[in-house]
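Quick one: structure below, then a few questions.
Here the complex is missing a single protein chain, while all its other protein chains stay put.
For clarity, chains are labelled A and B in written order, and residue numbers in each chain start from 1.
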Amino acid sequence: MSVPLLAVDGLCTHFFTKAGVVKAVDGVSFTVARGEVLGLVGESGSGKSMTGYSIMGLVDPPGRIVSGVVELNGRDLSALSAEDMRQLRGNRIAMIFQDPMMTLNPVLRIDVQMVETIRAHQRVGRAAALERSRAALVQVGIPSPDERLQAYPHQFSGGMRQRVAIAIALLNNPDLIIADEPTTALDVTIQGQILFEMQKLTRETGAAMIWITHDLSVVAGLADRVCVMYAGRIVEEGTTFDVLTHPWHPYTQGLLDSVPARGARGTRLSQIPGMTPSVQDLPPGCAFRERCGYATDECTVNPAMRDRGVDGRGVRCFHPLRAGTAA
Amino acid sequence: MTAKVTVTATAIRVETPLRRIVSDFCGNPVAVVGLVLLGVILLLALFAPWLSPQNPYDLAQLDVMDSRLAPGSKSPSGGTFWLGTDDQGRDMLSAILYGLRISLGVGIAATVLALVIGLATGLPAAYLGGRTETLVMRIVDIQLSFPAILIALILIAVLGQGTGKVIAALVTVQWAYYARTVRGAALVERRKEYIEAAHCLALAPARIVFRHLLPNCLPPMIVVATVQVAAAITLEATLSFLGLGLPITEPSLGLLIANGYQYLLSGKYWISFFPGIALLLTIVSINLVADQLRDVLNPRLQR
Partner (left out) sequence: MLVFIIRRSLQSVVVLFAMSLLVFVGVYAIGNPIDILINPQADQIDRERAIAALGLDKPLWSQYLTFLTGALSGNLGRSFVHSTPALGLILERMPATMELALTAMLFAIVLGIPLGLWAGLKPNGIAGRMIMTGSILGFSLPTFWVGLMLIMVFSVELGWLPSNGRGPTVLLFGLVPVSFLSVEGWRHLLMPATNLALFNVALLIRLTRSGAHEALLQDYVKFARAKGLTNARIIGVHVLRNILIPVVTVIGLQFGALIAFAIVTESVFAWPGMGKLLIDSIGVLDRPVIVAYLLVIVTIFIVINLIVDVLYSALDPRVRLTELKG
């Protein structure tokens, strides 16, 4: 098998707070192939955003990547100097954030914020950079781009701002885009447009994407593969179809059951009992065991990821929900 | 990011708010030093008559022969003037302890009065809104756009001098800060659900304002009040230094410093220097405490 675009192996990002060590990301491993869309799914606090920041090298103190390897095109990113890492950010890996109202600098014009992104990485004249910025705005479907370049962020709607942020991410033709819940803060109709747009853009540009979300329905139409995170660990992964139709991990099952479905009107929506554990004082063993209907004494030992087969299907559970594969 | 939020949430559940505030406060050693220092200063001021070597304003205890002695000089009666004496042969240490009493007394009295007036105007303004609010806040805005010292000087120029008038000037200068702070806090609190719940229970407006709204507006008020005590003491000292503050019968620290001004140029530094140090330590300790309180009580910084 050829070298994947991105390989994350045993990534641990911990926060050293006054109250103790918070293991926000605790041994996460996955790969992303060129042009692939990976959905990273989990509840808030499951460490999915922090995984994105760790790849970008944007973990702030008191947080620190304590172990693990992140390789882009076979190059170990932890070995890079701060300057080399900066050259990579916004150039080879781009990131889009959740709240478009907050990500653009309110006091700088759009053209300034776009041109600087290009000129941070390439020696290009202002005029050329401006032309590329304009093209990027057209690409993400912003009408009258010349006028829009002169505008300030507050003159855009939320959806438009997110399009601008996406345009900025695309400026340097990155190999990988990390999208951290970019549609969560938007209206449902806008959300659909942006999703469609992103799908189209990744196909056009050949960029791979990690789509971080808590929303399984978003992942369903977008991602090629899915990783489900719980309490800082990936508990299940596989192709989107496999994971969504035949979940192996009880937690994934629980997530799927709590999505309201058509035709289920009047029936009680199932929910996962208990609440998301604090990643600060996680008990040893499977983090989900206290909420899990299948838990046994065995679960006090942390299960390893098993069955990473040809299709990359794997689960971290002693009692996976499938026939004939009991441990 | 999100992980950290969960952590604090559980942490709060275990501790009472008071205990959290105390432990957060003690997290900064500089602030603890400030608090201890402030405690010592308050005690010194409170017990000044029992701690001072002499009563600096009992003329029978003063001897002109002792005037302008350097720090550490022996007095003929056997004692030592650790901080020297002033032009009337007054022991500076005793004068400073008495001066602290007056400075702190005036500062605290002015702050308490201003706090009460500020609350009495700011809370109704926020709660009632409408014309009351516009009127009160216009006055506050106009007043706050002028520096405190200017307003105080004008008042003194118009009212004349005297302890009561100085306090009146300090109160006039300060009430606006409290009115603005409490209104800001109350506007935020008023929109919260518990006030709505209180409305639904048809509680009397006065009860809602004083039992529900007021306690929740207190944290910022405490911070502002702490800062303002220091500001009041400084302002009083400045007025007294300019000769427009307290009368000579109430010698605050500012007046002591002003007394020594004329001797400073001839190298007799101690008459101005030591009262200044006492004033400085008082204000620094109050500000250190206020600074930490601001961080501890600010909900926005509790991440």
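In this section, a contact is a pair of C-beta atoms (placed from the backbone, for glycine too) under 8 Å apart; a residue touches a chain by one contact, two chains touch by 3 or more.
Not measured: the values here are computed from a predicted model.
Looking at A:V3, A:L108, A:A135 or A:M275, the residue that reaches the missing chain in the full complex is A:L108. Remark: the omitted chain is touched by one listed residue; of B:L18, B:V158 or B:A202 this is B:V158.
Touch with the chain that is not drawn comes from one residue among A:M56, A:A129 or A:M229, which is A:M56.
Taking the complete complex into account, B:L244 is the one of B:I167, B:V182, B:I195 or B:L244 that touches the chain left out.
Of the listed residues B:D87, B:E133 or B:D291, the one in contact with the hidden chain in the full complex is B:D291. Of the residues in subunit B, those that touch the hidden partner chain are 30, 142, 145-147, 149-150, 153-154, 156-158, 230, 234, 237-238, 241-244, 254, 257, 261, 264-265, 267, 269, 272-273, 276, 279-280, 283-284, 286-288, 291.
Residues of subunit A that touch the chain left out of view are 56, 58, 86-91, 94-95, 97, 99, 102-109, 116-117, 120-121, 152, 154, 165, 168.
As a working rule, only the chains that are shown with their structure count from here on.
Centres computed as Cα averages put subunit A at a distance of 52 Å from subunit B.
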